[in-house]
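The complex appears here minus one protein chain, its other protein chains still in place.
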Amino acid sequence: MQINGEFQPKIVAFCCNWCSYAGADLAGNNRLAYPENVKIIKVPCSCRVNPMFILRAFQRGADGVILCGCHPGDCHYTSGNYYTRRRMALLFSMLNYLGIEKERTRVEWVSAAEGAKFAQTMNEFTEAVAALGENKRLEDLRCKK
Amino acid sequence: MNNREETLIPKIGVITDVRIDTPDVKTFRVVTPDGKKAFEHRPGQCAMLSIPGVGEAMFSITSSPTNAEFMEFSIKKCGCVTEWLHQAEVGQQITIRGPYGNPFPVDDAFKGQDLLFIAGGIGLAPLRSVINYCRHYRENYGKIDIVYGSRSKDDLVDYDEIINEWVKDDGIDVHLTIDNEQEGWDGHVGFVPNYVKELGFDTNKTVIICGPPIMIKFTLQGLIEMGYDKTQVYTTMELRMKCGIGKCGRCNIGSKYVCKDGPVFRCDELEELPDEY
Amino acid sequence: MQKVTCDTLAAKACELLENGTVDRVLGWKNGEFVYDVTPALFTTTDDIKSEFVFNDFCGANFSKYLIEETRKTESKVLVFLKPCDTYSFNQLLTEHRFDREKVYAVGIPCEGMADITKVKAAAGDGITAIKAEGENLVISTLYDEDKAVACADVLAERCMVCKSKKHVAYDELLGEDGDVIDSNRFDEVEKLEAMTEDERFAFWQNELSRCIRCNACRDVCPACTCEKCVFDNPESSVANKAISDSFEEKMFHIIRAFHVAGRCTDCGECSRVCPQNIPLHLLNRKFIKDINSFYGEYQAGAEAGSRAPLVDYTTEDIEPTDAVLKGASDNA
Amino acid sequence: MRKCSIQNLDAVFSKIAEEAKLYIPQDSEKGTDYKEWTEGAVLSNALNTNRSPKDFFFPQTENLMEFKTSGKEIEIIDNRDEMEDFVVFGVRACDVKSFEILDRVFLVEPYDSYYANRREHGVIISMACTRPVETCFCQTFDIDAANPEGDIVCHKTENDIFFNAVTEKGNALMAKLEGVTEDADSSEVDAQIEKTHEIMKKLPLANLTADKFGADKTNEFFDAPEWKELSQSCLGCGTCTFVCPTCQCYDIKDYNTGHGVIRFRCWDSCMYSDFTKMAHGNSRNSQLERFRQRFMHKLVYYPTNNDGLFSCVGCGRCLAKCPISMNIVKVMKTLGGKDNE
Partner (left out) sequence: MQRIGVFVCWCGSNIAGTVDVQAVSDALQNEPGVVFSTNYQYMCSQAGQDIIKNAIAEHKLTGIVVCSCSPRMHEATFRKTAAAAGLNPYMVEIANIREQCSWVHKDMPTGTEKAIILGKAAVAKVNLNAPLKPGESPVTKRALVIGGGIAGIQTALDIAEAGFPVDIVEKKPTIGGKMAQLDKTFPTLDCAACILTPKMVDVAQNENIRIFSYSEIEEVGGFVGNFDVKIRKKARFVNEDICTGCGICTEKCPQKKVPNEFNLGMDNRRAIYIPFAQAVPKVATIDADYCTMLKTGKCGVCSKVCTAGAIDYTQKDEIIEEKYGAIVAATGFNPISMDKFDEYAYNQSKDVITSLEFERLTNAAGPSAGKLVRPSDGKHPHTIVFVQCVGSRCSACAEKGKEYCSKICCMYTAKHAMLTRDKYPDTDVYVFYIDVRTPGKAFDEFYRRAVEEYGVHYIKGMVGKVSPEGDKLMVQASDILANKQLHIEADLVVLAAAIEPDKSARPLATQLTASMDTNDFFTEAHPKLRPVESPTAGVFLSGTCQGPKDIPETVSQASAAAAKVIGLLAKDKLTGNPCVAGSDELMCNGCSSCERVCPYGAITYVDKEFRMPDRTTRVRRVASVNEAVCQGCGACTVACPSGAMDLKGFATKQIIAEVDAICR
């Protein structure tokens, strides 16, 4: 997708309802701008995100997927983000093993008080994905416009 | 590209009327966007209706071929396509292709015969096209008896057409029954197979049965006890059909494809086929 | 050449049938050719005597059959388990997939099974007979005279890097028990990891593009025992029956590997049955290697009831971003 | 009969490639498959390819049409692009026969236009077999491996390749190859055919006969007790149906791409548990019924509907690829009575 020439990546962010979604709200309260390529999906906890959702996002045209959760130890459900950490560690390592650029996927722990960190992470991540260019390795041609 | 007719590519149909027959059966009237019938069909044939993204399913065409303006389908809600159709409103477009299956032999085996239609529940839908066809060409056929039963009064499909038209026609006897007692119903109460035995028809009739498999099984036994021969009894089958043109290989019983060689079978033909169904 | 002979197994099977401990035996029967061995259920001793077979081609892992077998009757079924099968046996027990009392497991030692593609490559085509003599196989073919091939050269890949000759679950053991071998079974994975991202993508694109989605890998895998697979279930919105885009073959294999991660015992059946010879075991081994390096050595099925890594956690686990770097650069 | 030396076979290939896309079987360390010919591609002399050439005419997935829905309206788009000509070289006798079997399914009224579209644009150059293997049993279905059918029949001898155009499509293509081929008599070819027939007689499955089966034999085999033992260890995977050159069953599915719905057709396997699953039940519930359906269709149902022509060509792929080594030969031997051995 091109806007005024340069490539605008599509980023899907899964945010956990208790911490990172609140962090995103805080970034909004403090008017901390981050690129509009990022679209946030609210999930009860980061451990609700199934690897199928991440692959589905790439299939339907996303160029980068970031998963935000509470800091380990802070999870509202005590152990949710520990499981996320294990699952995503293995999944990302496998995706990279299959040759998919490792900068396309990322996990970030953002607490409800870290609005600035949320905005900064989104800026960083969008730049990293924009640098990689379009997602050619995990795309589904049928879903392309 | 060859110009031969594309079999798998459907036409567009518009639902022009939705009539609620029973709590889980609705009758849909379908025409092409420019108001005409999608295609001509023979009594007992079926058509593949589909909603893009939901799926495709085979439904018997319940309106008679003599009806020129539209085609009707009585559909019971029991799967994802039927569920979606039951939520559809008038004006909703769907896709339709067909006609599929070989029809009831109305112009040869049935001609001049006394006919006995036995239907259970939604089973009336495929028979309604034949009944109305025979009523249209009333003179070609002898006496017509209709035995139709259902779970309860409000499960009788197409109830008002039966009461206002069929009953009033001369030479047509309609025998309605429901499975168990219900106030506001003074007709017969009991299962269709027993009711057929009770009525005791003479055995020169050609019988057409359609309904749940158990009903067909017991009714068939009853008829044979009454002296009927298997060659006089016709039925339609209900199997999973995908392509509708006898190629995708899933609706076969033995070497016969229900969608191409059926769905209408004479009971003796069914006899030869293995009882896979 | 297997240490334990076919007659010892047949004798044991007949003995257990006669004394009533079991009422049926899961064993092997000859297929069409000598290398074509079919898993079979024997109920009478003379069936066993006439048709029971055990040779270098009995690679099938029986533990998955036990799910259906133990549901049929109340009586016990005899099953012969090679060392790698016993790990799947334990893993299925951990997941309560079959009733342990209804199984009488006999552990049999295994010197490694032959891979028919390697045999055909070595002996040329038109194989009419294979006889095992000492440490090699004598293969007679239509076109040229008999050829002797060393067993070691035609061993299946999973047997060359066999991870353990130790039986971890059995009611009775024929022959003595071996022990765990620290084989270099991750060399192949490390070779792939050493490649660049583009090379890896090209490698997997070429391999996975040949997949015909016949589900053989899923239907034979002892860790893939769902009542209804998520890919066969239209309600799951990821239902996928055929590959109509290169993405879908990656999706199927990544998600299948993820579902068995931490539960796969690396028995190699998926690669054995793949009609397109895709090295599927390299996907599962990558997960095993990562689990070992991130969360400590873990062998699925080593002991029944153990907690698989993906349903466990510690508060100090490695962060995903470092995990990707560690996963890729472990050997570089 | 025309011939050319093996050395300048590449010249023939490049000539053909000018006319149409050329696919030849090429080796890779993971088996042999049809790949598009490019300069310097080496023709494999493996007996059979991993995937059968059925894929050229009846691909594993094929978009039928696309729907665009907005509100209550539906628009149907048939976005098939014009199929250009292609040539498949090196097809063995069994695979060529499979096309005839598929033709009797798809080219019969009601007409399958997708298959027909590909069939018309495809030219088959078949290659006679010289080294059949133990899994071959094409002679059971009276297919002559040494002298296959096809638009152009090739015979590869010691140092030459002989071309024998049969159909007019074949002749049309041969006409274009005048420059690179020369006239030849068929003596060398006949000798080779004879030699191959000798080898065919020595194959392990040489005297496997199918005359016990055939049209209208349904009731004889339907209730046979042996089905239980034959199907007991079948996994219900789709390998045998997907490697088989004559399996014709397909499924029609819709895929929502976010901006439209693609209706596509894909191979389906009667061995799958949900093959006949309906809203209110499944007519083949157990693996025995599904297993029986597959082999009854090959050996009884298809011949009944196609005047005796069996729907198996004896290529041996299912023998080699079945995870539990259960296949049609074992079924024929078990059901066909002891004299079949």
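Each chain carries a letter (A, B, C and D) given by its place in the written order, and its residues are counted from 1.
Following the convention adopted for this analysis, a residue touches a chain if its C-beta (ideal position, glycine included) is under 8 Å from a C-beta of that chain, and two chains touch if they have at least 3 such contacts.
This one's a predicted model, so the numbers in the text were calculated from it and none came from an experiment.
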Absent chain, residues of subunit C that touch it: 71, 95-97, 225-230, 233, 235-238, 259-260, 307-308, 310-312
Touching residues (missing chain, whole complex) on subunit D: 69-71, 256, 258-259, 281-282, 285-286
Positions on subunit A contacted by the hidden chain, ascending: 3, 10, 12, 18-19, 21-22, 24-29, 31-36, 39-45, 47-53, 56-57, 60-62, 70, 73-80, 83, 87, 111-114, 119, 143
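Note that in this section only the chains that are shown with their structure count from here on.
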Subunit C and subunit D, separation of their C-alpha mean positions in angstrom: 31
Distance from subunit C to subunit B - Cα centre to Cα centre, in angstrom: 52
Residues of subunit B whose C-beta touches two or more other chains: 80
Of all residues in subunit A, the ones touching two or more other chains: 140, 142
Residues of subunit A touching subunit D in the complex: 60-61, 140, 142-143, 145
In the complex with subunit A, residue positions of subunit C that touch it: 189, 192-193, 197-205, 230, 238, 244-248, 250-251, 254-255, 257-258, 261, 283, 286-287, 290-291, 294-295, 309-310, 312-315, 317-321, 323-328
Complex contacts: residues of subunit D adjacent to subunit A: 255, 257-259, 262
